[in-house]
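Missing here: one protein chain of the complex. Every other protein chain is in place.
Let's turn to chain A:
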Amino acid sequence: MGILDFANPTRFMKLTQLVLPWLVGLCAIAFAVGLYMSFFVAPEDYQQGDTVRIMYIHVPAAWLAMMCYSIMAISSLGTLVWKHPLADVSAKCAAPIGAAFTFISLVTGSLWGKPMWGTYWVWDARLTSVLVLFIMYLGLMALWRTMEDPIKAGKAAAILTLVGALNLPIIKFSVDWWNTLHQPASVMRMDGPTIHPDILLPLAVMAVAFTLLFFVIHLMAMRNEILRRRVRTLRLRAASAARPAGGSATLQPAE
């Protein structure tokens, strides 16, 4: 009953086929509204001018970079504990999306940092932890790609994801420590003043739009992955059926 029914990949495919067009539509509307508000309605910052608008892309992307890892960690728990057939598909598909959002937040952050801080990159605690998160995403993707068997790769990646989830708070804490030790707070911070509603509203709409975008891409990628695995299984079956019954014929002459 309930959520366990969607564990069945066929039912999942049917459901997502129904839901996806609506999600895509909602996502497009949210982006249209959010982009219009952030580019035309939201006021310029009295100090930062138009560059403040980068924030409407940067902040949601950074939120999603973290949310994506949490979803991967939950999926990994599903892989290891409940052996949920969709969990490792979900984890595998979330990794590149998370890496992309992390990349977007890093790039937009440094584009914002150039006019504001005068440099593209500072070894600020927050930037450094996001960079570490980015490396972890890429490492996970590399691990997925190097293992041929999707089930084994899924379990290996699940262990690494969970160890990473345990480690991320420690990394965050230690990078904070390292940062305060080496450079006292010289960097201007975003989180000082409370945010005015004129800015908060477009930001909230953009956050909703980004979240919808994540779910659209994630569901589409999961559908692709399920289809890819079915093709793989069919090919393997065809290959083993094509083999002569004798079995000895599999020995090919050496080239």
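Throughout what follows, contacts are C-beta pairs under 8 Å (C-beta built on N, C-alpha and C of every residue); 3 or more make two chains touch, one makes a residue touch a chain; residues count from 1.
In this section, contacts and distances are computed from a predicted model.
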- Message: Please identify the absent chain by the protein name in its UniProt record; candidates are "Heme exporter protein B", "Aldehyde dehydrogenase family protein", "ATP synthase subunit b" or "ABC transporter permease".
- Response: "Heme exporter protein B"
- Missing-chain contact among A:Leu15, A:Leu35, A:Met116 or A:Val132 belongs to A:Val132
- Task: Based on the whole complex, identify which of A:Val19, A:Val41 or A:Val163 touches the chain you can't see.
- Result: A:Val163
- Task: Can you work out which residue in A:Leu111, A:Met147 or A:Met220 touches the chain that's missing from view?
- Result: A:Met147
- Note on the structure: Residues on chain A facing the left-out chain by the touch rule are 80, 132, 135-136, 138-139, 142-143, 146-147, 152, 155-156, 159-160, 162-164, 166-167, 170-171, 173-175, 177-178, 181
